[in-house]
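Let's look at chain A:
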Amino acid sequence: MSPELLFEQALNGLSFGALLFILAAGLSLVFGMMDVVNLAHGAFYMLGAYVALSVVQRTGSFWLALVVAPLALGILGVILEPLLLRRLRGRHLDQVLLTIGVSLVIVDQIGAIWGREVRSLAAPAGLDGSVPLVGGEYPVYRLFVIGFGVLLAAVVSVVHQRTKVGMLIRAGVEDAEMLGALGVNTDRLFAATFAVGAALAGLAGVVAAPVFGLQPGMDGDALIYSLVVVVVGGLGTLGGAIAGSALVGPADTFGKVLFQEFALAVIFAIVALVLLFRPTGLLGRIRVAR
Partner candidate 1 sequence: MRRVATWLAIAVAAAGLVAFPYWSAGWESSRFATTVLRDILVFAIFALSLDLLVGFAGMPSLGHAAFFGAGAYAAGIASQRLATSELAVTLAAAAASAALLALVIGALVVRTAGIFFLMLTLAFAQIVFAIAFQWTSVTGGSNGLAGVGRPDLFGIDLSSSERIYVLVAVAFLAIALGLRAIVHSPYGRALVGVRENERRMRALGYDTTRLRLSAFVLAGTIAGIAGALSAYSLRFVSAQDVGIGTSIRGFVMVLIGGAGTLVGPVLGAAIVTYIERVLSSATPMAETVLGLVFIGFVLLARQGLVGIGRAAWAQARR
Partner candidate 2 sequence: MGASAALIEVHDLTRTFGGVRALDGVTLAVRAGERRAVIGPNGAGKTTLFNVLTGELSPTAGSVRLAGRDITRATTWQRARWGLARMYQRNELFAPLSARENVALAVASRAGPYRLFGSSGAESKMADELLAKVGLAGRESSAARALSHGERRQLELAVSLAQGPEVLLLDEPTAGMSPAETARITELIASLDRALTILIVEHDMDVVFRLADRISVLHEGRVIADGAPGQIRGDVRVNEVYLGKAVTVG
């Protein structure tokens, strides 16, 4: 592989990794706090992308979509958690099953409302060009994705480590029951966490849309990849989401270049290996919920 190609693929890997972080952070957060693997996470991602599509169609502004879509998903999350998940408090496996049902409904409704053809979303003006970079031209938008992802990771880390909200989250991930015993309103905390998780998924959907487009089945792909990242990096921790996406992004990109047909299989093989030898993931904490 030529050094130019190598560099280009490295950038691709980084931008994919950045995207994966935005996507996986929400899943990891919800699992860490509530011990629920939200299998509707991919559906939320998909919904975010389609909401962005409508916003751009109506207003022409990608930046507005970047705000509206996560907001919409957050509202959806804050409605769904008390309506459905809260009734199954403590029954973690059943909560996971519930999210399967939610996923079925959301995905079907997206098809009903927006249709099932392949759609695309253009990068916003100003970010839709290319810049000359080491021998070739590289899309500006992908550089934006890298920057956005890093920025988000930084912001989330600061909130996580230095703010009161972040402290609540860290405590909740550690022991939500104890937190409740200390007088924190865990119902509200869980609802808010679920909403943030959904919002992050929606945000990922918007950011990813100009790169990957919109089509039926994108929810499944997103879910699988976010599961891969979270499992490899470590379930339930922010550091895990960062580590996992930093690993899986480039691995997937280079894997596709090197192995082509079987790249996907290689990725999952890595997952399986990690799960088998380090079930907690690289940086995670183990939860065995039956």
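Keep in mind that, in the parts below, a residue touches a chain if its C-beta (ideal position, glycine included) is under 8 Å from a C-beta of that chain, and two chains touch if they have at least 3 such contacts; residues count from 1.
The set was built so that all candidates are chains of the complex that A comes from, given by their letters.
This structure is a prediction, so every number in the text was calculated from the model and none was measured.
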Given that all of 1 or 2 sit in the same complex as chain A, name the one that actually touches it. 1
Quick one: which bits of chain A touch candidate 1 in the complex? Just the residue numbers, please. 35, 37, 84, 87-88, 92-94, 96-98, 100-105, 107-109, 112, 220, 224, 227-228, 231, 261-262, 264-265, 267-269, 271-272, 275-276, 279, 287-290
